[in-house]
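Below is a structure I'd like to ask you about.
Shown here: the complex without one of its protein chains, the others still in place.
Every chain is named by a letter (A, B and C) in the order it is written, and numbering of its residues begins at 1.
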Amino acid sequence: MYYFLNDYSEGCHEDILKALTKTNLESTCGYGLDDYTKEAIALIKKEINNDSVDIHFLVGGTQTNLCVISLLKPYEAVISCDTGHINVHECGAIESTGHKILTVPNKNGKIDLDACEELINNTSSFHMVLPKMLYISNSTELGTIYTKSELIKLRDFCNKHNLYLYVDGARLGAALTAKSCDITFEDLAKYCDIFYIGGTKNGAMFGEALVILNDELKPNFKYIMKNKGAVLAKGRLLGIQFKGLFTNKLFYKIGLKANEQANKLRAIFNKHNISYYITNDTNQIFIILAKNIYDKIKDQIACEINGSTKDSYILRFVTSFSTKDSDILGLDKLLYNTLK
Amino acid sequence: MYYFLNDYSEGCHEDILKALTKTNLESTCGYGLDDYTKEAIALIKKEINNDSVDIHFLVGGTQTNLCVISLLKPYEAVISCDTGHINVHECGAIESTGHKILTVPNKNGKIDLDACEELINNTSSFHMVLPKMLYISNSTELGTIYTKSELIKLRDFCNKHNLYLYVDGARLGAALTAKSCDITFEDLAKYCDIFYIGGTKNGAMFGEALVILNDELKPNFKYIMKNKGAVLAKGRLLGIQFKGLFTNKLFYKIGLKANEQANKLRAIFNKHNISYYITNDTNQIFIILAKNIYDKIKDQIACEINGSTKDSYILRFVTSFSTKDSDILGLDKLLYNTLK
Amino acid sequence: MYYFLNDYSEGCHEDILKALTKTNLESTCGYGLDDYTKEAIALIKKEINNDSVDIHFLVGGTQTNLCVISLLKPYEAVISCDTGHINVHECGAIESTGHKILTVPNKNGKIDLDACEELINNTSSFHMVLPKMLYISNSTELGTIYTKSELIKLRDFCNKHNLYLYVDGARLGAALTAKSCDITFEDLAKYCDIFYIGGTKNGAMFGEALVILNDELKPNFKYIMKNKGAVLAKGRLLGIQFKGLFTNKLFYKIGLKANEQANKLRAIFNKHNISYYITNDTNQIFIILAKNIYDKIKDQIACEINGSTKDSYILRFVTSFSTKDSDILGLDKLLYNTLK
Partner (left out) sequence: MYYFLNDYSEGCHEDILKALTKTNLESTCGYGLDDYTKEAIALIKKEINNDSVDIHFLVGGTQTNLCVISLLKPYEAVISCDTGHINVHECGAIESTGHKILTVPNKNGKIDLDACEELINNTSSFHMVLPKMLYISNSTELGTIYTKSELIKLRDFCNKHNLYLYVDGARLGAALTAKSCDITFEDLAKYCDIFYIGGTKNGAMFGEALVILNDELKPNFKYIMKNKGAVLAKGRLLGIQFKGLFTNKLFYKIGLKANEQANKLRAIFNKHNISYYITNDTNQIFIILAKNIYDKIKDQIACEINGSTKDSYILRFVTSFSTKDSDILGLDKLLYNTLK
């Protein structure tokens, strides 16, 4: 089985595992009040070059999203593009905290500010929810990334309309290390109100680091977390992992490796003249493959079917720090034998 | 520092760590659909001697509690004794899912069915919530445990009043291995509608195994979990750990060790004529210590202040599989030097 | 001011007022347990020719919608067309009870079952909400109505996909008395799982009658109502009004009058060659009017701006039992003077 199902199919990077092993029997207080967590926070503050932020560690992405969005008042809504993770793949977790998601059509997986502008202009009284947060993911659910210029426009738009800008960074590692990326952690800290740095999909066993820039969103966030069941008892496990990720640039190395493996995979697809559903340079590759071809190889590859037309499937291949070259070569051979 | 702060101050049992390490780079599908999770489920089914249950793995206790209780209808309430974890220490997580907790005074940390009966008898119309679930923890927040006879009475009471019986087993390991315990996993499976087996406080890195007995509570539970942000991406981490806990009776060994260390600690307290706030034979010890004594030793011990009177503190000491004999001996010496 | 703003701009029909006045100082028990409420229930059961239904009276439409939809489980969602009242004009009331609204594009204000089918086919795992209810309004927010054939198709679709069919009848009076309508109350009772009969927009001072057909939705509904603050203390006010509406066919007379006044208004618009944004034969008329014309008359008419293009407005005119002929004639004259 050649494995391209997702970037969380394995455990964690060996350096992370070593850190967890080394500290395993140390005694610390719980709930993220330990020193490892403090060290991880200090390292992230340094990386984003901003000391006046609040940082919290959570176990997963949906959990992080629902905690953040539950900061809104009952009648306040979050705007997302239709493909946004919160809108599609969180089983109503956001609505379950009481908040409506207002959607606009995506453009290559990214949010379209013209559509947002129109949506907001049509929102005018207490009969309708009050848009208060703009949600984007970077990289997006389609693997595309935002440019610095786009990020600045998002900030301006949010300023104009009194919105919080929230970046879901589940795949921020792949985004920031993509060849075409001109955004840095410093930029995120400068232009967002709140964002999270994904660990789960970037080499951690699990964990996301939430960075709160806007003072309005800071007070009592730990209460929100506990209120949503999102405070890990052995919180130091998150601190140890993020300390690891932000030591010796491991976070970047892991993201870079995922993208490199993706590029190797793209080379294979190109060689076989396989066409793309959408192009990007991060670790998610979306190809269009004839159904009859897919049916011949499906037992030997692990990837996701993301959609279909009459004759073809849209398939998603995801790479990670742990994607094996042998799997890529195996796929090459498999395609060669199938397509010949 | 002699460490008795809680039973989740360290990482995990070495066998668990080995299992996580060994499987670290294997590729599996996510969300608990992997084979390790299936193996863990099979082992638990065998342990409880019941094959027709649904089993799900979650990361933490509050998360598990809020998922379970959100199965109730909006107007249905859960009954807990006042000291119940859901009532005191979950920051309103249950209410946040929309459900009222009806409380009755505890008796030694346990629920009092006479008080429950009175409460239900005073609940008579649509102006009041409808009691639908009875929540107990075993061992309780005061370290006490339920007897088999009490468990059967709880079942009868729940039958009579059409309530689900839910057992929070965060510290089930310590409960089932306590000397005075006459309950088995089979009993729990026989008399409860739903219960969870705590991993976090019994040697796992994290994780709880939820066992659903009652068919009414089974459908679509994975949806509830996702809806609350409680599906771990790398779900196999939970499967691997619970497979470990239910292999070679590790779950029992860990609970037993915690209780043994507690007994050693009790011997020390007895020797120093220290009195107890409440007695039990599990891994939580509640002593009464004069404030002036505590102030002299507080920098050298890690334990929790659970309450106070004018001159004394109620202190909680918790032991675990990883409580060191040297800490117990150190405490002995410290008390000797302080009390002499 | 010629008044076409909506169908709830006035108090109530004189027969209703008389009934409220006549009974004003009688003493009854509260919360809808009185005899007037029982009489109203009996009259509605007779009208829908179904004795095995549960009927509850609520004050308003949004309140009714949120009570009904909160019957769903946390992860269950309701499907609505994009223009559905619950999706646009209830300030997130549905989401506030924890439920996602899945939307499909409307066709003339009506739901499109092909789009629903596609939506459901793309909903396949616990990562996504589970569609469980289909919401339609009749007449729709655009004044259009469903035919009997369409209603039967909706029923079949719901059977196929295990959905509850819920009809928001805020303007059911205008719908059932429209010339093109081939649906009766009996049909609604036959094909829906739950629907409500709007009083507020059909001559009552306030009030909606909720009819529950499906046994699964019946238990403890009064608890849901109380839980949402939707039980009126002096519940008999609702009973008295609905008794009035279902005596001497008053409900139909009021709906018919609204539609008749709308037809008189349409004749005026036709005379002046004004074009329609959408056509229907109920009491909401949507016209397209040049902005410069509107600006000249806006101080003399009360109607709603529902949208705009570069040069024109989409205006909504609503008639009711209390729409005055003099207002219609006044508008005619105004248009004559403005357009000449």
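Note that in this section a residue touches a chain if its C-beta (ideal position, glycine included) is under 8 Å from a C-beta of that chain, and two chains touch if they have at least 3 such contacts.
Fair warning: this is a prediction, and the values are worked out from it, not measured in the lab.
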Residue of B:96, B:202 or B:241 touching the missing chain in the full complex: B:96
Touching residues on chain C - with respect to the absent chain: 1, 3, 5-6, 8-12, 14, 17, 20-21, 23-30, 59-67, 90-93, 96, 200-201, 205-206, 223, 226-234, 237, 302, 322
Sites on chain B contacted by the missing partner chain, in the whole complex: 74-75, 77, 88-92, 95-101, 126-129
Interface residues of chain A (partner: the chain not displayed): 31, 70-71, 73-75, 97-98, 126-127, 129-130, 220, 222-228, 231
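Everything below uses one rule, namely that only the chains that are shown with their structure count from here on.
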Interface residue identity across copies chain A, chain C - same or different by half: same
Most central chain, judged by mean C-alpha position against the global CA mean: A
Chain B on chain C, rotation in degrees - Cα superposition, rounded to nearest 5: 180
Whole-Å gap between the CA centroids of chain A and chain B: 33
Rounded Å distance, chain A centre to chain C centre (Cα mean): 42
Two or more partner chains touched - positions in chain B: 223, 226-228, 231
